[in-house]
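Note sheet for the following structure.
A protein chain is absent from this complex, but the other protein chains hold their places.
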Amino acid sequence: MATLTIKGVHKRFGPVEVLKGIDIEARDGEFIALVGPSGCGKSTLLAMIAGLESVTSGQIFIDERLVNAVAPKDRDIAMVFQSYALYPTMTARQNITFGMESRGVPRKDQDEQVARVAGLLQIEPLLGRKPGQLSGGQRQRVAMGRALVRNPKLFLFDEPLSNLDAKLRVDMRAEIKKLHQRVGKTTIYVTHDQVEAMTLASRIAVMHQGSVQQFDIPKRVYAHPANMFVAGFMGSPSMNFLDGRLAARDGGALCVEIPLANGAVAALPLARPPASAPADGRVVLGIRPEHLYRYDAELKAKKPALARLTAPVELVEPTGAETVANLRIGDREVVGRFDPDGAPELGEQLDLGIDMTPACLFDPGSQKLIPDAA
Amino acid sequence: MTLAIAIPAGQAEARNAWWRHVSSRTAIYAFLTLFALLYLLPLFVVIANSFRPLPEITRYGLIWWPQHLRLGAWAEAWSSTCVAGTCAGVQRNFYNSLLMTVPATVISTLLGALNGYILSKWRFRGSEVLFACMTLGVFMPPQIALLPWAYILGTLSLTNSVAGLILIHVVQGISFATLFCRNYYVAIPDDLIKAARIDGAGFWRIFHRIILPLSPPILIVTVIWQFTGIWNDYIIGMAFTSGREQPITAVLVALATAGQQAAPFDVASSAVLIAALPPLLIYFIGGKYFVRGLTQGAIK
Partner (left out) sequence: MTIAISSSLASPATPWRQRLMAWTPVLLIAPSLVASLIYVFGFTLWTLWISLSSSTLLPQYDFAGAKAYFELWSSPRWQIAYGNLLTFSVVYVGAAMAAGLALAIAIDQRIRAESSWRTIFLYPLAVSFAVTGTVWSWLFSPDAGIEFLAHQLGFTDFAFRLTIHRETALYAIIIAGIWHSSGFAMALLLAGLRSIDPDIVKAAMVDGASPARTYRKVILPQIAPIFLAVAVVLLQYAIKTFDLAVALTKGGPGISTTFPAMAVYDFMFQRGQIAIGAAGAIMILAALALVLVPYSLYSAWHARKESAR
């Protein structure tokens, strides 16, 4: 049983407060991703979980045990660093056994553990080499082997894939996921890449400027972002934000009015009524690029909440699997992901369909999500 | 990076960790303070004794807190103490050092900059080999050069003269200055030079407008090192000049260690300070550049 509980943790460096009250927890075997832009405090939080940084106030419990004052080596954790931090003057095998040697583990047990871990990660042929003779992906695996061999309660990863090239990153991501499925240890994974967070984690903590913006399963973080920061950070290309105003149409149905270029106003009917509305009716409508379509009747039949308007196409970027297009609605540029067949063309006045079912409403003042009426 | 972790939060574990932290910090500072005292002791001794009256020094020894202060020793060291037969103090020698070190430093640094520029940006066939040969000069022991210089100075009638010393230090300093400057200029992107040449600039224009403005760091380092090395040299000064023509570092040893005829401790301390002050001042003022020269020089 290996759980992690972080209660009310603050961290201050001199006058600067980098963590402003963090409350998250990880259940046994969970894969928690701490994701956010640089400077949001995620690496500092990880260092505090590891015991490499002190806690200014608040508590950290590993398996119900308060570990604020416990040294890193006694916390039963293992860590994989962004730069791998392999000891350059030692072979891969020595790197893996260094911790065990420091703890006085007998040689026979050391060899057993190395064999176990090397088999798991398929690094047997690399054991005799020094880090300088290994490729990036190989070094990554040796670093993971060093962590695995400790059989820790908690696995900590600090942006382990940032130093790899794109293709390798995708491969290693899959390996980490497979490893977690096999080994099942509670893992805290720090990354600035939201794709990594989405694909790997069972729960994501999105962090910004020292606080957790949202802590939930990936699906909900993606589909029901707590605020505009989370909405804009998760997903690529990011969610489109349009300023508008709530208005009632005949029949009492609410819609969002978006000003268009020529002074006209587009009324986009909401799929569900919001729980509350700001006093002046101003809202921000959030729509993800994949929910934009070329309007046709067939689609409308399948998606009754499809709103319709016309928008000029300003930029077209075909990527092969889809076509990304920039459209202009009002004074905003809106990005959409379209099927390559029948994709919008440059200069076209596109008959645009917006699926309002997954669309989000945000309060422009607090930037928070306006939830649906119960 | 530190290996002592500060872990607050009131618990028994925490308090243990805190005590360990405090005691290791105390040990570190105690160690450093002890060594610092050992390092500063000679400096203290020299400074203190240049201001103490001689009877006090004789009574209480050299390593003692001054009880009376007296400025006279400085004046004696400067203008009246006897060394090698003459009793005119060390002022002449101080000026000798100045007259020797400043021109030699300036000339060798300028030549070093020019040579460094040429060897890094205007290479020609064989220039790398020639540079390597020049660099060897940095490692030459002075003993190899003693006889030849004696011969050359004799032929040029420069024996026992400051001009002779300048010649020696310039030739020996060129290797060092060229090495430093060339390694520094190599890091200036060649594209800058190419762009300048497309703009029509020639050799001197590029040196004047592009290279020199980028040079202050390395020039300062080179000047500091050259000045310190030339001022502090003993063997060249001692071998090729004597008496009133000697630089102060050379005459100092004669002054202080002449057995029975040695200058008394107070005068000798003042003389030591007069001799050691210029490079020390440069060190305290330009310390950062001093260290830079250290690390660069040793890595080569």
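Order as written gives the chain letters A and B; numbering starts at 1 within each chain.
Simple rule for what comes next: a contact is a pair of C-beta atoms (placed from the backbone, for glycine too) under 8 Å apart; a residue touches a chain by one contact, two chains touch by 3 or more.
Please read these numbers as outputs of a predicted model, since none were measured by experiment.
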Among A:Gly21, A:Pro37 or A:Pro72, the residue in touch with the chain that has been omitted: A:Pro72
Interface with the unshown chain - residue positions in chain A: 47, 50, 52, 71-74, 77-79, 81-90, 98-99, 102-103, 132-133, 146, 150
Sites on chain B contacted by the missing partner chain, in the whole complex: 1-4, 25, 28-29, 31-32, 35-36, 38-43, 45-46, 57-58, 60-64, 111, 114-115, 118-119, 121-124, 130, 133-134, 136-137, 139-149, 151, 171-172, 174-175, 178, 190, 193-194, 197-198, 200, 202-203, 228, 231-235, 239, 249-250, 252-253, 256-257, 265, 268, 272, 275-276, 279-280, 282-284, 287, 290-291, 294-295, 298-299
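Convention: only the chains that are shown with their structure count from here on.
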List of chain B residues in touch with chain A within their complex: 5-9, 11, 13-14, 17
In the complex, chain A residues that touch chain B: 51-52, 54-55, 66, 68-71
